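A single protein chain has been omitted; all remaining protein chains appear in their positions.
Up next, chain A:
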């Protein structure tokens, strides 16, 4: 198309642009439609797959985790609804619902010894023991998924908290402050800290350290120990203790 000059030229260009836009949209629409078709196909194939491997999904935590990953990749959440194929035929919703209940129960049972913050691996051990040898074993991945569902239960309760390299479940309301988190991270090595070692960390003044430690003592997350050799008060964290009373 020859580029015209003057008003008529401009009109030509405008018309050409409109045409391109229209064609562009049509192409987009048809792409979108075929993409939708593809997704539907994936979805129904996935349902087929799930039905066929229903038992494996229930019994094998690793297989289950991979299945979830597959679902996530195409935007399907088998736990999103109580209705439909997922819930009715596979009963996956039930599985996670039950697990959610068991998690809440486990948090309550161990609250005394853990102060409301319990290591994920410890919680998992407790739950699998309670479920018994005959039940399908659950994995950390399962617990994390179930946690997402039960989060709605609390006011900031039942959160997963990462401290250092470990993951913990917090089952009491109230945010774990950044400072508390930092102190727990430091305490992870020995299970306790002293004020003098916290103050050595850059940015930690006497006042800040006092406030953080006292806060954790008040919350019941920290217990004091006045008999350490050397005489300085130590702060111990039951939630970090390896031998949880479970």
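Following the convention adopted for this analysis, a residue touches a chain if its C-beta (ideal position, glycine included) is under 8 Å from a C-beta of that chain, and two chains touch if they have at least 3 such contacts; residues count from 1.
The definition used in the following text is that contacts and distances are computed from a predicted model.
Between the listed names "ALA-interacting subunit", "ESCRT-II complex subunit VPS25", "Mitochondrial inner membrane protease ATP23" or "Gamma-secretase subunit APH1-like", the UniProt record for the complex's undisplayed chain reads "ESCRT-II complex subunit VPS25". Annotation: of A:61, A:164 or A:220, A:220 touches the absent chain (contact as defined above). As for the chain not pictured, it touches chain A at residues 112-113, 192, 217-218, 220, 223-229, 234, 236, 238, 241, 243, 245.
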